[in-house]
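Of the protein chains in this complex, one is absent; all others appear in place.
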Amino acid sequence: MMERDALQDLVQVQRDDFSVAEHYQRLQQAAGNTGAVVFFVGTVRAESETDPVLALELEHYPAMTEKSLRSLVVEARSRWSLDAITIVHRVGKLAVGQQIVLVAVSSRHRDEAFLSARFLMDTLKTQAPFWKKEHRRSGAYWVAAREQDDAAVAEWRQGNR
Amino acid sequence: MMERDALQDLVQVQRDDFSVAEHYQRLQQAAGNTGAVVFFVGTVRAESETDPVLALELEHYPAMTEKSLRSLVVEARSRWSLDAITIVHRVGKLAVGQQIVLVAVSSRHRDEAFLSARFLMDTLKTQAPFWKKEHRRSGAYWVAAREQDDAAVAEWRQGNR
Amino acid sequence: MIQVLFFAQLRELLDCDSIELPAQAVHVAGDLVPVLVTARPHWAEVLQSKPWLVSVNQTMAKSTTGVNDGDEVALFPPVTGG
Partner (left out) sequence: MIQVLFFAQLRELLDCDSIELPAQAVHVAGDLVPVLVTARPHWAEVLQSKPWLVSVNQTMAKSTTGVNDGDEVALFPPVTGG
């Protein structure tokens, strides 16, 4: 399940864990060590002490997932001058503390690397077809979408972020 | 040359290269895998094709460097709720493509991780006593400070970033 | 025919992964819920309880997005990845 956009870009949806070290190396090589790299990694949080999340189950819409992630990559490239992009997102059942998502961008300038990585995370959260179900001691619950996530994307669209 | 602020924080100035993989692992362990990690890595750029940078020489003010970096860490912690921070900055002579600086932040929320990492890079650029000298084929040149770097810090101070 | 897929909470509430609908009944994405409710009256409460998101051929759609014979359509809750 691997797709390349520009030759420098990597979009991957997978059940297995990923190695930050390996993806950092790939990104630097693909970009030719261009100056600035920003990495984001999200992990499963326990959230609550009284009824902690024990595991997270990530469902997705396989035929749509990589297509939607690739369109975010294309949009990021249209907004900023970027040398290489990596998006890796896991699906399946993940224990607390495990890595869920990696977004990494390489650019000549730090502002563009920071902005584009944040843009990719903000838009991924509201536009890529993933759904989280929390397994807690008291039961299993679908995670509700957060209004501030939609607000963040609206700000990007209006040029306020 | 290692100093800890909160027990979770690491500020280090060194001649040797650093391992992103090792620092990622340390940060996640120190923070207890809290949800969101943002990493920034800056590398030496060639800058020009006709008269490329061959190496960068980084001078610093040893007695002041870590003190100033630690004060940036304290300021970041006063602005956002952060679980762990790492700043590593190299000094000495670095070849093109080599790593110069690492700033990494772990937080429960991605916005705070993105904002604080960018804040630390912006303020480090204008307030920590490092000076870069470029060695090009045509000679050696001290790098001039960029006005937009000062402007970035002014925006943070005014609450506009 | 139009293939209709359900995901996440909606899939669980309907206890159904996918169904097929005759193409002639669905012209735009906004027709989906009324047509589904007519076909499966016992789904009315779930389908009308929230504004579910719709994709047409794996792209997010509006209620005015056209739907044609052979298309793959999906209904799902707001996404929560990342």
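Per-chain numbering from 1; labels A, B and C assigned in written order.
Keep in mind that, in the parts below, a contact is a pair of C-beta atoms (placed from the backbone, for glycine too) under 8 Å apart; a residue touches a chain by one contact, two chains touch by 3 or more.
This is a predicted model, so every value here is computed, not measured.
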Whole complex considered, the hidden chain contacts B
Contacting the left-out chain: of B:19, B:98 or B:126, that is B:126
Missing-chain contacts on subunit B, rising order, are 42, 58-61, 63-64, 67-68, 89, 100-101, 121, 124-133, 142-145
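By our rule, only the chains that are shown with their structure count from here on.
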Taking each chain's mean CA coordinate, subunit A and subunit B are separated, in whole Å, by 23
Per the C-alpha centroid definition, the whole-Å distance linking subunit A and subunit C comes out as 26
Among subunit A residues, those touching two or more other chains are 42, 121
Residues in subunit C with touches to at least two other chains are numbered 82
